[in-house]
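Left out: one protein chain. Kept in place: all the others.
Let's turn to chain A:
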Amino acid sequence: MDINWQFIISTLPLYQKAAWITIKLGFWGTLLSLVIGLVCSIILYFRIKVLKELVEIYVELSRNTPLLIQLFFLYFGLTKLGITMSETTCAIIGLAFLGGSYMSEAFRSGIEAVSKTQIESGLSIGLSQMQLIRYVILPQAFAVTMPSLAANCIFLFKETSIVGAIAIAELMHVTQDVIGMYYQTFESLFMLVAAYLIIILPLSFLLTWLERKVRYAEFGN
């Protein structure tokens, strides 16, 4: 099989640009997801009235609808209601909306894994509720839940491949365009796979390293 290297070299800048957009979307989507997830799980832990119910509705809504539909709603639906946002903003909000519920569930399972006696032990040295969360519960919850948080991060980076549907020139979108224009299907898809690997493999290694670090105290190597 012949590979058109000339083509690959000539489209490299296009892919490079798209890769940066993917990274940007993935980064902000993941970061906001983590924040939303943490806040939601703390609301669930304290069983704060009303907010707790809202979080539960949000989690079900977000986990049980496809990202594509969420994006269409944000991009086309809200415009009908007079709310217009840029494609990038929509995409990041969409990713955060989806990721937030996954992260929230991951944090929740970690928090629930912290034994009741740990909490009593913390209370008995006079810690306040906030101190208990910060010094006793969250660090242990993190150690337990780190593998699922890492999986969610990688999942969200991969989910960016859908946001091309609302006209963002991320990797998937650019690849489809390139195929449409030049019919170099194999080379284009090869570039696409390579680009995702270049982005996600280091992320994956970073997360594995982080997981070891976070879990060392409690679980050893």
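By our rule, contacts are C-beta pairs under 8 Å (C-beta built on N, C-alpha and C of every residue); 3 or more make two chains touch, one makes a residue touch a chain; residues count from 1.
Following the convention adopted for this analysis, contacts and distances are computed from a predicted model.
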Name under which UniProt lists the unshown chain, selected from "Rod shape-determining protein MreD", "FtsW/RodA/SpoVE family cell cycle protein", "Heme exporter protein D" or "Amino acid ABC transporter ATP-binding protein, PAAT family": "Amino acid ABC transporter ATP-binding protein, PAAT family"
Residue among A:14, A:31, A:68 or A:123 that touches the chain left out of view: A:123
Contact with the hidden chain (one of A:13, A:82 or A:220): A:220
Candidate in contact with the missing chain, chosen from A:43, A:143, A:166 or A:191: A:143
Absent chain, residues of chain A that touch it: 117-118, 120-128, 131, 135-136, 139-140, 143, 217-220
